[in-house]
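Removed: one protein chain of the complex. Kept in place: all other protein chains.
Chain lettering (A and B) follows the sequence in which the chains are written, and residue indices restart at 1 in each chain.
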Amino acid sequence: MPETPVRGRRKPQPAHVLATFAWLALVWWLWSGHTEPMIIGFGVASCLLVVWLSVRMEVVDDEGEPISVALGLLGYVPWLLLEIAKANIHVAGVIWSPRLPIRRRLFSVPTSQASELGNAIYANSITLTPGTVALDVRRDTILVHALTQDSQEGLETGEMDRRVTKLERGWGEA
Amino acid sequence: MLEFASIGILVTMSLALVRALLGPTVYDRILALNLFSTKTVLLIAVAGFLTGRPEWLDLALLYTLISFISLLAVLRFSKYGNLGDDERAKR
Partner (left out) sequence: MSVIEISSGVLLALGTFFCVTGGIGLLRLPDFYSRAHAGGLPDTLGATLILAGLVLLAGPNLIAVKLVMVGVLLHVTSPTGVHALAKAAYSRGVRAEEDSSE
């Protein structure tokens, strides 16, 4: 389903334009909380202006407005938050322990995502989890710096990779 | 507890400032300043509740975005030596 990104002029799909506008309008209303017709008119106008600018900047595609993974994120984010919490407790324990039991290591993990978007989600998840930082995202590996052996082994089980790949396939092929 | 949280955040910010002063590499300093600015966001949010003016959250939101963009700008500058060039033109 994810099309290979092509450089150069792309025609934005109506679904992505609509999703961009809906998202902007929702955020505008939640942040302002106004209900007067005139103010809402200003809000709609500014949202339209931003949509027009985004289309002109060629960022309205599945990378800028990833509607294909939106549903999958609902399942992925809670799992990721739990992993982050566990990793936080682990790293906090390392920092507070008097002899600082770290074992720094550089290593590569394979990635199985098809799209750049999937790759970016995976790399960001790695960095978001304390104890591992993505240093360099390559074609089908990511160079990672790990703080401790536990952090490294946790990532090398490949569970996060599998979950992101599942997320990336979206509702179409799951 | 709000007072305790704001003091804790201020302590964290001071620790980050110490690291920014010590260095040793420029990346350590940027890392410390990045931590400093995200803590500023939390401090604004907590202080808004502390003074009974949660509208300050708008400032916190704006500050998150500005600090993120300025971090990327600094990194871009340190990598390319300028801010204006189109990255695609260099490929």
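The rule is simple: contacts are C-beta pairs under 8 Å (C-beta built on N, C-alpha and C of every residue); 3 or more make two chains touch, one makes a residue touch a chain.
Model, not experiment: these values are computed from the prediction.
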Touch partners, limited to displayed chains, of the chain removed from view: A, B
Subunit A residues that touch the omitted chain in the full complex: 27, 30-31, 33, 81, 84-85, 88, 91-92, 95-96, 100-106, 123-125, 127-136, 143, 145, 147, 149
Contacts of subunit B with the absent chain, listed as residue ranges: 1-2, 4-5, 8-9, 11-16, 18-19, 25, 27-28, 30-32, 34-35, 38-39, 41-42, 45-46, 49, 54, 57-58, 60-61, 64-65, 67-68, 71-72, 75, 78-79
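The rule we apply is simple: only the chains that are shown with their structure count from here on.
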Separation of subunit A from subunit B, taking each centre as the mean of its C-alpha atoms, in whole Å: 21
